[in-house]
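Attaching a single structure in structure tokens format; questions to follow.
With one protein chain held back, the other chains of the complex are shown just where they sit.
Read from first to last, the chains carry the letters A, B and C; within each, the first residue is number 1.
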Amino acid sequence: MTKKTMPYAIELRDISKRFGAVQANKDICLHVAKGTIHGIIGENGAGKSTLMSIIYGFYEADTGHIEVDGQRVDIRNSEGAIQAGIGMVHQHFMLVETFSVLENVMLGAEGGALLKNGIGAARIELQRLAQEYSLDIDVDAIVEDLPVGLQQRVEILKALYRGARILILDEPTGVLTPQEADHLFRILHALKEQGVTVLLITHKLREIMASTDNVSVMRQGEMVAHRETAHTTKEELAELMVGKKVRLTVNKDEANPSQVLLSAKHLSQFDSQGVKRLKDVSLELRAGEILGIAGVSGNGQSELLNVLSGITLMDEGEIDFAGQVINAKAPKDAAQMRDLKMAHVPEDRHKMGLVTGFEAYEAAILGYHNSDAYNGKVLMNRKAMLDECNTRMADWDVRPPNPHLKTANFSGGNQQKIVIAREVEQNPDVLLIGQPTRGVDIGAIENIHEQIVKLRDAGKAILLVSVELDEIMALSDRILVMFDGAVVGELDAKDADERTLGLMMANAFNEEQSGGQTASAEATGAHV
Amino acid sequence: ADPAVVYDQAGKFDKSFNEGVYNGVKQYTAETGIQVREFEPKNEAQVEQGLRRLAKRGYSPIVTVGFNMTSAVEKVAKDFPEVSFTLIDGEIDLPNVQSVIFKEHEGSFIVGALAAMASKTDTVGFIGGMDIPLVRKFGCGYEQGVKFATPNATVLQNMTGSTGAAFNDPTKGSELAKSQFSKGADVVFAAAGGTGIGVYQAAKDEGKFAIGVDSNQNHIQPGTMLTSMVKRVDQAAYNTYKNAPAGTWQPGLVVLGLAEDGVDWARDEYNASLITEEMKASVADIRAKIISGEIQVHDYMSDNTCNY
Amino acid sequence: MSQAKVPAWVNMALIPMLNILLAFLVSGLLILAIGENPVEAAGYLIYGAFGYDEGVGYTLYYATNLIFTGLAVSVAFKGGLFNIGGEGQAYIGGLGVGLICLSLDHTMPFYVIAPLAIIGAAVFGAAWAYIPAYLQARRGSHIVITTIMFNFIASSLMVYLIVNWLKEDGRMAPNSRTFEENAWLPYLHEILSPLGIEIGDSPLNLAFIWALLCCVFVWGLVWHTRWGYQLRTLGTNPTAARYAGIDTAKVTIWAMLISGGLAGFVGLNEIMGVNHSLLLNFTAGYGFAGIAVALMGRNHPIGIILAAMLFGALYQGGAELAFEIPTITPEIVVVIQGLVILFSGALEHMFKDRIEGFFIRRAVA
Partner (left out) sequence: MFETLILMLDATMRVSTPLLFAALAGLYSERAGIVDIGLEGKILGSAFAAAAAAAVFGSAWVGLIFGILTSVSLAMIHGFACITHRGDHIVSGVAINTIVAGLTVTLSMHWFGMGGQTPALSGDARFMEITFPFAEALRDVPVLGLIYSDMLSGHNILVYLAFLMVPVTYWVVYKTRFGLRLRAVGENPHAVDTAGISVAFIRYRALIVCGILCGLAGAYLSTAHNAGFLKDMSAGKGYMALAALIFGKWRPVPVLFACLLFGFLDAVAIRMQGVVIPGIGEVPVQAIEVLPYVLTVLLLAGFIGKAVGPKAIGRPYVKERA
């Protein structure tokens, strides 16, 4: 087959992009065949998102050009990309949270100066898309009320609504259950059947192996390798990405749980609208074990972490911790919980775990700023802060090891190391840790997992919240599953498999056990 | 030496007594061809700075406008005994300062009486600018005049506000006037600088009478400006410039009332048709009685009350 | 991926200079349009602000007020709070100073009155900031509106108090009586002259030194204490502040109290330093100018000192200019000030990107 008979869906020629002093993309060439799923992998900060944003016209490349279907196209902004038939689902969703699904989908494609005219047409089209690709959604729901999985669905609908023939997805599965991810990949395959070309960025090699036709690897702004998926292995890809061999499994011994360090009884919590977000949750956390909390994000895990760590106050129930009884009448705030030797790695490092405007050495003491170690009589002890930051950066291999760099300018993985190092190095009795490896590349994941296990082996208790089932299964000794604010199941890690957990996370496990003898249940839409 | 003038922070176009002084300056320059050095400070500190600099450069006499300058003039006058200062609206006891103050209450009394005579409803209004004693002095004199002419008349009094902006808020002025009209007033006297513009306009729009202040403002709304209470600050300035070179300028306190033509009511072609012979006669009578002392007009600032 | 750096002098000197130059260029056109010589005008402006002792004294005197209000705005801003109420807090702070001086000047010596006046200014200013702060922290009422409202309320309160209670009888002006000299902050020219240093007479007084001390204080407080750490965390990421166990309501209230206290020190300079009596409207817009000073000074004490000096120079040089060329009215000087705010504040990036880009490209190449 020559190029003439079968033009590529998209070709990148010598694309370069520089942000100030950072060369984010350098002379990138890429050919993506029509109707294929093409994976792109690379470490944090390798330049994947930048490259995709250039294709989507969000950034303008400094040099190079793009061809779509063999024709050179001039993509100056997103409008140009949309016209060229390109759609993109961004790593950080590009949705107006206060708008309804319908409004979000219509934005930019309203079909006339008055909304009235477009709304009817949009409803019908969305219905069609929903049926064709099983992308069901309540089009009048307000986006901020939707779980992330559905928000992503809105993003996909947005692209399809605009008639995208090339669909870019930047780390789409980070927030999904395995079933949801499977569903997503089924959609992608359906799209592929229709001749849509998919560009997929992910840090999960499993997904690359399972779903893509080809894969390209980026490192430090350059495209370093292209492989046919069928002819490569996870190990090879990992090595290509990081530039050295990586171990992909967690090494850990059998756990020895001993005394209960923390016990929570019947915790409930309401949000500001009066909706019950946490429902009667009880759990016990023992020294020397890792308790995993599995669940689709938005099912009460965040609230659980916040209540346990003292950030928000529970409305009902109590916590026994370090000889103290904590309840709505006798509350403890986050600072007091820290004093009792509880540490907390929050799920969202940007929103909560860091102050991205601070220099690294300042962000590295967030929450422990009152500690004597960092304070003199009146002023803070800058030297102590810097010294400690330097040591930690060396110990945890934070790159670049510059305590004065603004936190925002570290890559996601390195930011995460700063947070985890801060919490772990306090040598806490109980560590709450949320999404420890979200958006972190393989090299960094290895390190983080090792540290968590080390802490367990030192006889500490760890509560691990993650939406990554691989991670939950690899690290946990015991697993609780949360759904809709309540704990819906508990398993020993040895008994857990992806399918069981996935079903429990969708609260469909019991149904399937009892009534699901026939396969029809799933086919007729048991998928909620 | 060259003459100079320092206005107060409201600036020389304040529709009020600064502008009056400015008129005196213009008149002097027009007659003699001698330029008067003008300075408009923008804050307290610049007053003293400007005065000092003028004195240093040998300007004399220097006319200074407004009570706010009292302390600055006092300091500078002490340091420059050879320079003559005229302070308008304030009192300083120094051998090189002439303090000119006005009996605004007397002029206000006259226009108050006129207002009462022109009123058909026996309700008249007063609108002051910023609520400070000097403005209350106008209001108090006015009230006395009204009551003198029509003892059972009602005087509605409003102040525009508590900041300098109260002298520059025609919108509020017009609303205050409208509110007074709705309560039955048919003549209003505005002692409120630029705010008065709104008052006069409202009177014009509703076909009521308004009374101007400080300079002759009858021309602003011909036909509905009953009169203006003029305060001859222009003459005070003009006389200083005229007298100093001639050697007839005198330090000390100069109090200008009706008797000295320092305050008066304005008659011109714009309000000729509004003033009847009868009114003219009785005003002349009142005027004479005040000058003779038969009528004692209480000065609000003498005891900070309006008990007369 | 090495980080190429732009030389420091580019950001610190070159770009600000270009911005101010542009502001002056546009002002020059305006001055040309009214038929005066812009070069001559610029000469007077600069000479007036920096050319002779007395001028420098006035420049620094204005800067004193602006340092106080600039610091006030910046401390609140560091905590994510926009305090538009500097004007009212300064006004009430002055009331505090005035009351202390009026009640003690007959009985107490300077060294007793001065510290009490400082406390009075801070306490009164802080008290005026307290209600908006409390409402923001506990009830979520928008601090921008409440502080605007409190400016209006302060004006009315002061007029009421001064006109009805504090005014000296028999005085035309609505001022309190003049304080005895032991309640005056000494002028710097008086302090320095016995030391053999002669600077021209100007209103520059001890409050200027206090302003510089406040800069050091704010710098230490915000950047080097744990309270400052909490403040900055709250200001940049309130969610992280809650995560860190910071009592956000308490920090909010204290930030506003300190902000209000700093604004109150304007009263020290004006009432105790210059006017020596309690009078109306002595704040003269310094509270609002403080917003521009803080933002142009990047909310950092050093930047605030520089920005305050720039504005002080414009006030003083502008007065000189208006004095020397009478056709250039004070209003034109106001326009020039506005243009400086526009070009070196709002349009600061206009050249920045291009110039920095130039230096980065040079560094990378």
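Simple rule for what comes next: contacts are C-beta pairs under 8 Å (C-beta built on N, C-alpha and C of every residue); 3 or more make two chains touch, one makes a residue touch a chain.
Predicted model, so just to flag it, every value in this text is computed and none were measured.
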item	value
Omitted chain - touching chains that are shown	A, B, C
Residue touching the undisplayed chain, where the options are B:P3, B:G112, B:G141 or B:P170	B:P170
Absent-chain contact - pick from C:N37, C:T107 or C:S156	C:S156
Contact with the hidden chain (one of A:D27, A:E110 or A:D280)	A:E110
Residue of B:T121, B:Q157 or B:N243 in touch with the missing chain, whole complex considered	B:Q157
Sites on chain C contacted by the missing partner chain, in the whole complex	30, 34, 82, 131, 135, 139-142, 144-146, 148-150, 152-153, 156-157, 159-160, 164, 288, 291-292, 295-296, 329, 331-339, 341-342, 345-350, 353, 356-357, 360
Residues in chain A touching the chain absent from view	19-20, 56, 58-59, 77-83, 88, 90, 94-99, 103-104, 106-110, 112-116, 118, 158, 162
Missing-chain contacts mapped onto chain B	11-15, 19, 131, 156-159, 161-162, 165, 168-172, 174-176, 178-179, 182-183, 194, 197-198, 201, 205, 220-221
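The definition used in the following text is that only the chains that are shown with their structure count from here on.
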item	value
Chain contact topology (line, ring, star, complete or other)	line
Whole-Å separation of chain centres (CA-atom averages), chain B against chain C	36
Centroid distance [mean C-alpha coordinates] between chain C and chain A, Å	46
Chain B residues counted as touching two or more neighbouring chains	none
For chain A, residues contacting two or more additional chains	none
Contacting residues of chain C [partner chain A, same complex]	1-5, 220, 224-226, 229-230, 232-233, 236-237, 239-240, 242-247, 356-357, 360, 363-364
Chain C partner contacts - residues on chain A that touch it in the complex	20-23, 45, 220-221, 309-311, 333-338, 344, 346, 351-358, 362, 366-367, 369-370, 374-375, 378-380, 382
Of chain B, residues touching chain C in the complex	11, 37-46, 48-50, 52-53, 67-68, 70-71, 89-91, 101, 130-134, 161-164, 301, 303-304
